[in-house]
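Of the protein chains in this complex, all but one are displayed in their positions.
Chain lettering (A, B and C) follows the sequence in which the chains are written, and residue indices restart at 1 in each chain.
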Amino acid sequence: MGLTIGVDIGGTKVAAGVVDEAGNILETSKVPTPQTTEGVIDAIADAVRTASAAHRVEAVGIGAPGYVDDKRATVLFTPNLTWRHEPLKDLVEQRVGLPVVIENDANAAAWGEYRFGAGQGHDDVICITLGTGLGGGIIIGGKLYRGRFGVAAEFGHIRMVPDGLLCGCGNQGCWEQYASGSALVRYARQRAAASPDAATLLLGLGDGTPAGVQGKHISQAARAGDPVAIDSFRELARWAGAGLADLASLFDPAAFIVGGGVSDEGELVLEPIRKSYRRWLVGAQWRPQAQVLAAQLGGKAGLVGAADLARQG
Amino acid sequence: MGLTIGVDIGGTKVAAGVVDEAGNILETSKVPTPQTTEGVIDAIADAVRTASAAHRVEAVGIGAPGYVDDKRATVLFTPNLTWRHEPLKDLVEQRVGLPVVIENDANAAAWGEYRFGAGQGHDDVICITLGTGLGGGIIIGGKLYRGRFGVAAEFGHIRMVPDGLLCGCGNQGCWEQYASGSALVRYARQRAAASPDAATLLLGLGDGTPAGVQGKHISQAARAGDPVAIDSFRELARWAGAGLADLASLFDPAAFIVGGGVSDEGELVLEPIRKSYRRWLVGAQWRPQAQVLAAQLGGKAGLVGAADLARQG
Amino acid sequence: MGLTIGVDIGGTKVAAGVVDEAGNILETSKVPTPQTTEGVIDAIADAVRTASAAHRVEAVGIGAPGYVDDKRATVLFTPNLTWRHEPLKDLVEQRVGLPVVIENDANAAAWGEYRFGAGQGHDDVICITLGTGLGGGIIIGGKLYRGRFGVAAEFGHIRMVPDGLLCGCGNQGCWEQYASGSALVRYARQRAAASPDAATLLLGLGDGTPAGVQGKHISQAARAGDPVAIDSFRELARWAGAGLADLASLFDPAAFIVGGGVSDEGELVLEPIRKSYRRWLVGAQWRPQAQVLAAQLGGKAGLVGAADLARQG
Partner (left out) sequence: MGLTIGVDIGGTKVAAGVVDEAGNILETSKVPTPQTTEGVIDAIADAVRTASAAHRVEAVGIGAPGYVDDKRATVLFTPNLTWRHEPLKDLVEQRVGLPVVIENDANAAAWGEYRFGAGQGHDDVICITLGTGLGGGIIIGGKLYRGRFGVAAEFGHIRMVPDGLLCGCGNQGCWEQYASGSALVRYARQRAAASPDAATLLLGLGDGTPAGVQGKHISQAARAGDPVAIDSFRELARWAGAGLADLASLFDPAAFIVGGGVSDEGELVLEPIRKSYRRWLVGAQWRPQAQVLAAQLGGKAGLVGAADLARQG
């Protein structure tokens, strides 16, 4: 098969791109995420039409936020959009006249990293994405692992703290409440409120108040040596690494790949995650240990992964 | 292939049995677990020799406590015996002249349940064993999932409580400290000490003191309606079910199988586990849900599973 | 001294009453809580003026939400109103021409229960109030214990769960997030969402959805035997009792008094609180144990207590 289109339906934008079999993106487009299902399908159809004018595309892969069923056809549930049992595959196929594959967006990103990014050369990798929440995907034996009903790898919602923080999912103590970009901001704001004197640099990057601290400020402050920002990254890493140790006990992969906006900070966050991971890894001295690698594709992983899943059919 | 021998190296005894391709045990033997590696190998060789006299056996499968490497040949580590990188497959093959497969004992038990017990008819099942500790195994697509290095499915040591109970593994808060036969006894003793008046029945089954309460007393008292015993089972179930919900988020299996001595109590423990599982299952209303089934093979699962793994080679 | 006026500044209303030396309320008034400091002072002045027409009053005691300084004159901080270092005593004295005492509202309520309610006959009692949040007060040696700076007895914000639920105070895991009327509603909603079939009665009292469940529904359903409602009270009691056990380790009082709206349910909630308290009380068999009593004055405790504190000067 030749070229395929990858689509990434995000919370704020729908990105689409023409991707070749080596994972290169030949052309991309991006529109704000419409509020209705029809709007989203229109946006996808538009992107496919535009791309088809310049390229010969043979299939469409779509990364959607939420649960996707075992047939990769129906979106069972999206937390942010209002889709409930939405037959997205059929709806899009009818519009674009090409074979369509639907996949959970974090799964698609994991597949992208496995095929063309940090996962190359490993057949058993687990990817976690530290963005607003915490998502991820599992590759076992060179295949995307989807579970019996299509909803495996919902990493963000394993319970890290009994009776812990409320999560949007209705439970308490979910991993993503402790290891995600949102958690990082919370850590920094709490610490800046408790120790404003130590957080002068961090606070100065925002509006001077803890509530004004944003993720980008924390990164910038941490690189400049701000102790509160560094401590916030360390706290995030403490929880991220502990969760990776749990995943190692369960999945025993060859490698973990850490992606998402938080991971853009590179070793600033990767190194403390590795340290925490090794701290909590059970039986560390008696077992070969999975590596903890930085993702390589950045925000393109989902689009590229979706396109490649469409190619594989 | 015809008959094979399954061996289960337990903490107190080494059990062996001749098993046919339908999972029937034709003959068994049992000896106290020797203290040395040589002793264990002698015991296995003796069992094979005896069995070979009466049956034509073609392979030997051994379930061993601890980490088994990805080649199913070397025991990397056993917590109870002193094996460290023990080449058990070679050592036994040299003695018995038959092909040998080594497998983690909980993995072998999971395989037994999948092939001949509660897991029949499902290709994606997770088995947890509530014994002294908490073990388990994973079947994905009809195959035993071993991870990249052979040490997957170490369920007992995922962290349920940050800064929680000390575990023999060196970490704190491991699942098996909260969901296992040992935990059940601890729950009952603590409750009996705090409320001796409510625990009259339970205490009377032992020596009258909390320290005298054993697992069998708790089962007996619970069946007789003792509130402290019932509450202890409920506490165990609270933690077991919460962990199953985490495993559902990660693996999304078709079914869970709950085995081990604790599960001998049947619905007394299964029903509260199901309730807790559903309580914590993320997105329960939007996804097909894995069933929670009682194991069917009891203490024979490991032996039968090991024999079947040897048959499959 | 003869009659005094007690004022209770609540989140929704300002209540005032003329109280005699036996704790009897001779006359009361109530107005919606004004939004400004001036409005609140006007309301207090109006109430004093009206009461003075019919009674000869000699002092005013005011229970205010928030921190009150060691001189009982200045409100350092109110979470709900916007007072910061508000010299409330001076402001009101200038208006009403009577001596004024300011006290934290939960302290005032505790004093009321000590003097005229469940605490009579004990010189060392601790009162906790399970309302929207969790407040309380401490009586030591027959005196209200205020701490060095006036801000003792902030029970609601001791940490029960590390990395636990976010609290309005900025910390996580505060006791009032687990033991309060708000917590009770959260417990019931979570349980009803997870097990709608078991919560038919409870859900039917509201609008049929978990979000429609209110505190009064939980009480009504629990009295009717609804398992989800009963379990929600039990969960509340689990945390309330564990906290009382901590307070016993620290203060070793003669009695605990449990008040607030939640305690209106009487033994439905008191009995499980006692059970949990005894479960966690350290060294229970070696020490005299504080009783756990139900408050007797209901919502009037604060007003009566404030009036009595004014009488004592």
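Worth a mention:
Everything that follows uses one rule, which is that contacts are C-beta pairs under 8 Å (C-beta built on N, C-alpha and C of every residue); 3 or more make two chains touch, one makes a residue touch a chain.
The structure displayed is predicted, hence computed values, not measured ones.
In the complete complex, the hidden chain is touched by one of C:103, C:226 or C:246, namely C:246.
The chain not shown here is touched by just one of C:45, C:76 or C:166, and that residue is C:76. For subunit B, the list of residues touching the undisplayed chain reads 161-166, 170, 172-173, 178, 190, 193-194.
Taking the complete complex into account, residues 67, 76-77, 84, 122-124, 140, 145-155, 157-162, 169-171, 174, 242, 245-247, 249-254, 280, 282-283, 286-288, 290 of subunit C touch the chain not shown. Mapped onto subunit A, contacts with the missing chain fall at residues 162-163, 191, 194-195, 275, 278-281, 284.
Everything below uses one rule, namely that only the chains that are shown with their structure count from here on.
Centrality by Cα centroid goes to chain A. Subunit A and subunit B carry the same sequence, and matching their CA atoms takes a turn of 180 degrees, rounded to a multiple of 5. Interface residue usage between subunit B and subunit C, two copies of one sequence, is largely shared: over half of the residue numbers at the contact are used by both copies. For this pair, subunit A with subunit C, the centres built from the Cα atoms lie 45 Å apart. Averaged C-alpha coordinates give centres for subunit A and subunit B that are 34 Å from one another. With centres set at the average Cα position, the gap from subunit B to subunit C is 50 Å.
In subunit C, 162-163, 194 are the positions where the chain touches two or more neighbouring chains simultaneously.
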